[in-house]
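Let me begin by presenting the structure, written as C-alpha cells, before commenting on it.
Of the protein chains in this complex, all but one are displayed in their positions.
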Amino acid sequence: MPEQTGPDQMGPDQMGPQLVDAGYGVGQITILVGLNLHLNERRIGILGRNGSGKTTLLRLIAGLIAPTSGRVWVGGVDPSDRRAMLREIGILFQNPDHQIIFPTVEEELAFGLRQQGRSAAEAKAATRDILAAEGRAHWAKASVATLSHGQRHYLCLMAILAMAPATILLDEPFAGLDLPTTMRLARALEATPQRLITITHDPAMLAGYGRVIWLDAGRVRADGAPDDVIPAFRAEMEHLGAADADTDLTR
Amino acid sequence: MPEQTGPDQMGPDQMGPQLVDAGYGVGQITILVGLNLHLNERRIGILGRNGSGKTTLLRLIAGLIAPTSGRVWVGGVDPSDRRAMLREIGILFQNPDHQIIFPTVEEELAFGLRQQGRSAAEAKAATRDILAAEGRAHWAKASVATLSHGQRHYLCLMAILAMAPATILLDEPFAGLDLPTTMRLARALEATPQRLITITHDPAMLAGYGRVIWLDAGRVRADGAPDDVIPAFRAEMEHLGAADADTDLTR
Amino acid sequence: MLTLTSPVETALHRWPAGVKLAALSVASVGVVAYQMLIWPAAVAVAAVYLLQGRDFARHGLAMLRPLWMIVVILALWHLWTGAWAAGALILARLVTLVALANLVTMTTRLDDMLNLLERLASPLARIGLPPRTLALAIALVIRFTPVLLAKANMLHLAWRARSARRPNARIVLPLVLMALDDADHVAEALRARGGL
Partner (left out) sequence: MERNLTHIALFAALIAVLGLVPQITLVSGVPITAQSLGVMLCGTVLGARRGALAVLLFLVLVAIGLPILSGGRGGIGVFAGPSAGFLVGFPVAAFVAGLITERMPAPVGVASLIGAALGGIVVLYAFGISGMALVIGKTLPEAALLVTPYLIGDAIKVGLAAAITQGLARVRPGSLLSRP
C-alpha cells in the first residue's frame, strides 16, 4: 500500500472505500480474489485488461453487489445502506444505456437530486443551472433516445457530478467522447475536490494521479505511484500485443 | 473528392458506397445534409464531434435507414436489396448491446454465417475455428451477458469479420478494448483486403488511411488526404477544448 | 405518452379529481341498484356532454365507439326475442355507465389523477407500499413502454444488418431477454442513486 502524504491525500476524516480480504464470484467462477485495499488517496487509477475485473471491483465498492467473501466499507458506511451511500459514492457506468433511467434529460438529472432529499422545485432549478453552465440548456426537454452515444455518456457524467458525492467512481469516463468534450471534462474533473477512482485503458489519462492499481485476472498485480506502475503495465501490454494470439487468456 | 491512385485504391470493379445528394432527418430535425460521397478508397476514416452525424451516416451506408432525400448505392446495389447487401457491407455498431442478438457467443457468431447461406454444421465449425484462432475457444458456450463490456465489443467485431463483406463499417472499433487486443486487432484490420470505413475520435488511429472525412453538424467540413484533414481537425478540436463551455453547440 | 384527457377545456376540468370520482361512484351504484334511475341518468349524462360544446361531445362519442358492435348485437337480439323494453334498459345502462366514467377520464389531467392516486394509496404505506414507490413504478412503466419499442427496433436493425430475411420466431426470446436485462440495468442504476 503506498504511504504518501502531500496534497494528494485527503485528511483522515475523509476515509475512502476499504476492502478487507474481499472477493467476488458467480457460481464456480471467481472474478475477484482476496483484495485488501484502503482507497484513501484523492486520485486513484485502475488499469487492467478486458475482463480483469475492473467493473466488478467498482460495483463492489459502490455496493451494487455484495462481496462473496471478505468485507467492504465506504467512509464507515455499510454499502447496503443505499441512502447513506448517496453522500459517499457516485458511479459512472461504462455503458450509458445501463445508467439512464428516465426518458428525458431533465428527469434524468433531477432524479438523483430528488433522491438526495431536495424538493422538486429545487431539483428542477438545479437541473436548469447545470445544463446552462454546460451550454446545453436546449437539452432539457430532449428525449434521451435522440441523443448520440457520446451525448448520453456526457449526460450520465453530469448527473453524477450534480450529486457531488465524496467519492466518484468513473468507469472509462472518456470512452466515446470527442476531444473538446474530453478536454473540458478532464479540466472539470481535475478541479473537483472529491476523490476520483478512474478505470481506463489509456494510462496517459492518469497523469497527476496519486496512485495506480493494476488488476490482473481478479488480483492486484501492482499498486503504487503511477511512475512505478504505469511503465511496467505498458511494457507488459505491448509485449502481449506483439504476440499473435491470446494464449494468455484464461477467461 | 480526392483523386488518388496507388495501393490504397481498389480496382474499378470494387466500387464502394456512393451517396448522391443524400440527406437524413427526423421530423423537423435535419441530421445529415446534402452528402455527395464516392467512397472507393480502401481505408476511409470519419472524424467529427459527438452528435455530428457519424453513426447516422454509417447506418445510411449500411442501408439500415433510408435517406430522406437523395440516394445511396453500395457497390452498385440498392441498399434495400438486403440479400445482395450482405456480401457488400458489414457494420460494427458503436454499442455492443445494440448489436448482439443471441444469448450465447456461439449462436451470435453462427447467425451471420447461416444468413449467408452456410449450413448449420459449417457455421458451427467456422465459429469454433474463429474462436480457437483468437485463443477464446472457451467462450463458445458462454452467455453474452457474463462477458465484460470490452469482451462483448470484441465478440461483435469477430462476428462481422467472419462474414467477410466487401466493405466493413466500424463505429469506434477500439473504444473500450485493452491495449493488447487493440494492437492485435489493428494488425488484423490492417491486413484485411476489404474496404474499411472507420469512425473514431482518435485521429492517430487513421495512420496509413487513404482518405479522411470530417463531418460537422451533418455536413462534410473537410474531405481529403489524412495529412490535410487531420491537422486542421486537431487544431479546431484543441481550440474548442480550450474554450470553457460549448457555446458552439447547436444540438 | 398521450393521455385520454380532452384537450377541450371545460368547467369540469377544474373540479377536484376526488369529487369527480366520488360523484362517479355514487351515480354508478345508484344506476345499477335502481332501474328507474337509468333513463334520467342517461338524459343527464347526454346533457352534460352537450353542455361542454360540440367538440367535446364529439370526442365523447368517439370514446364510445368501441361499444357500437355490442350495442347493435344486443339490439338485434332483443328485437328477435321480443323483450324490447328490457333490451333498451340494458343498452341504456351500459352506455350511460361507460359514458359517465369516460367523462371523469376526459376532464381530469394526468397530474391530478396521479395526485389523487397518491392520496388514495397512502394507507398502503403501512403494508409496505409507500406512495413514492407507486409513483416511481408508474414513471418506470411510462419509461419502459417506449424503450421496449425502441429495443425491438434496435434488435430488428441488428438482425437486418446481418440477415437478408425478416426476423422470425427466433427473435422473440432475445427480445424478452433484452427487456429483462434492461430491467436489471435500471434496477442497478436505481440502487446506484439511492435505491427505493
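First chain written, first letter: the chains are A, B and C, and each begins at residue 1.
The rule is simple: contacts are C-beta pairs under 8 Å (C-beta built on N, C-alpha and C of every residue); 3 or more make two chains touch, one makes a residue touch a chain.
Since this is a predicted model, take the numbers as computed values, not measurements.
Contacts of the undisplayed chain with the visible chains, over the whole complex, involve B, C. Checked against the full complex, the candidates C:Val48, C:Met106 or C:Met154 give a single residue touching the omitted chain, namely C:Met106. Counting the whole complex, the residues of subunit B in touch with the unshown chain are 103-104, 143, 145. Counting over the whole complex, subunit C has residues 1-5, 24, 28, 63, 66-67, 69-70, 73-74, 86, 89-90, 93-94, 97-102, 104-106, 108, 110, 113-114, 117, 133, 136-138, 140-145, 147-149, 152, 172-173, 176-177, 179-180, 182-184, 186-188, 190-191, 195-196 touching the chain that is not drawn.
The rule we apply is simple: only the chains that are shown with their structure count from here on.
Our note on geometry: subunit A versus subunit B, Cα centroid distance of 28 Å, whole angstroms.
The distance from the centre of subunit A to the centre of subunit C, each centre being the mean of the chain's C-alpha atoms, comes to 43 Å.
Residue positions of subunit A with contacts to 2 or more other chains are 97.
Residue ranges on subunit B touching subunit A, taken from their complex, read 26, 29, 48-51, 55, 94-95, 97, 133-136, 138, 146-151, 154, 172, 175-184, 201, 234, 237-238, 240-247, 249, 251.
Touching subunit B in their complex are the following residues of subunit C: 154-155, 157-165, 171, 173-174, 177, 181. For subunit C in complex with subunit A, the residues that touch the partner chain are 139-140, 142-143, 146-147, 150, 185-186, 188-196.
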